[in-house]
Structure formats: structure tokens, C-alpha cells
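First up is the structure itself, then whatever we jot down about it.
Shown here: the complex without one of its protein chains, the others still in place.
Right after this comes chain A.
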Amino acid sequence: MHRDPMLKESPSQTAGPYVHIGCLPNLCGIDGVYPEDLGARMYADGVRGQKITVRGRILDGTGSVVRDALVEVWQADAEGRMPGGDPRGPADPAFAGFVRRAADPETGDWTFDTVKPGRVPWPDGRLQAPHATLWIVARGINLGLHTRMYFADEDAANDTDPVLARIEHRGRVATLLAQPEGPDAYRFDIRLQGPDETVFFDV
């Protein structure tokens, strides 16, 4: 039996310029309330897989860097298991799957350390290409933006990925590819508008 919706989702409102107070209080100088900000570390010692660092910036429609954004990352472990209740079995216990980061208030740069994700199944059993889900909020963003980061060095997997296959304008696929920049390092810039606007998803 399906149960139909009877209530309506609460409407979104912008996170505003002071989102750090609630989501990263230690980062913005509100010390002593929480011992540590939520989502501080993607993994603990002993994590399995290839450790990588991702760096990026978020750019607005004028090409200016967005300095007040908050980004959350949610991804599979190195074997493609999701922390937080994968029906196929538990993920790497040393892997959280979640981090939360703020853009630097001066430079707009943001960065996180993780492991390269494994492949997560699509509902029909095919395997998706390695990816991380990113969720972006900031002043001026009325509804949090979902996107995905894939890896430019995973051509074969990317070519058969069911989500990337939905992008009719093939030139836009490149907006979702993190580019290698040195060993175990990637760059992933997000453009909110313009000719190279990042693909965002309605998930």
C-alpha cells in the first residue's frame, strides 16, 4: 500500500549571512557551547581507501567569489557503502560520510579531506560512477542547492553513470567533474550562474 502525502513540506528560507552561528559556531568565535563543530572530520584513523583532498570555490553570476557559503558533503566509503544505514551492510566504521565546511570569509576557498568514494548502486542495480553529494546554502540562495561531484579521472564509470546520462546538454557534464591537481588532490569549483553554470539537481 502506498500512503499518499497529507501534509506539505515546510517551505525553505535562505540560510542568510549568519548561518555559521548555528552550524559552525566554533569557527565563528562562539566557543564553549559545543566541544566541536558538526561535520568536522570525514574519517578517523584506520579508514580504508585512497585519501584525497578537494579544494574549490563558489562563484556567483558576476564571477565574484561567494565568501559566506556553507557546503555539506555526503558520500559513500571506498567500497561504495553509505554510512547511516546501508541496506547491504555497514560502511567502514572509520568513515563518517559527512562533512560541513564554510567558505573562507576572505578568499572564498573551501576544502575537505575524504577518501575517494566507491560505486553506489542505482535503483535498478547498475553501478553509479564514484561521486559525492554536495549541498550548498548561503545568503541569496532560497532553497539549498544539491549537486554532485564526480571525478575527471573516472572516464569509464562516468560514461555509464545514470545521473550524468540525464544531462542532455553534454557540454554541461564537465561542470560536475573534479579535476586532478597533483597527487591525491582535486579541484572542484561551483558556478551558480553563467555559461558554465554548474548542473544542480532536483533529487
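Here, a residue touches a chain if its C-beta (ideal position, glycine included) is under 8 Å from a C-beta of that chain, and two chains touch if they have at least 3 such contacts; residues count from 1.
As a working rule, contacts and distances are computed from a predicted model.
Novice: There's a gap in the complex where one chain should be. From "L-serine dehydratase", "Phosphoribosylformylglycinamidine synthase subunit PurS", "Protocatechuate 3,4-dioxygenase subunit beta" or "Aspartate carbamoyltransferase", what does UniProt name that chain?
Specialist: Matching the unshown chain against "L-serine dehydratase", "Phosphoribosylformylglycinamidine synthase subunit PurS", "Protocatechuate 3,4-dioxygenase subunit beta" or "Aspartate carbamoyltransferase" yields "Protocatechuate 3,4-dioxygenase subunit beta".
Novice: Pick from A:60, A:109, A:154 or A:189: which residue touches the chain that isn't shown?
Specialist: Checking each option in A:60, A:109, A:154 or A:189, the one touching the absent chain turns out to be A:60.
Novice: Touching the hidden chain in the full complex, which residues of chain A are there? Just list them.
Specialist: Considering the whole complex, chain A reaches the absent chain at 1-23, 25, 28-30, 32-35, 38-39, 60-62, 64, 66, 68, 72, 74-76, 82-87, 96-98, 105, 120-123, 128, 131, 133, 135, 137-146, 162-163, 166-167, 192-193, 197-203.
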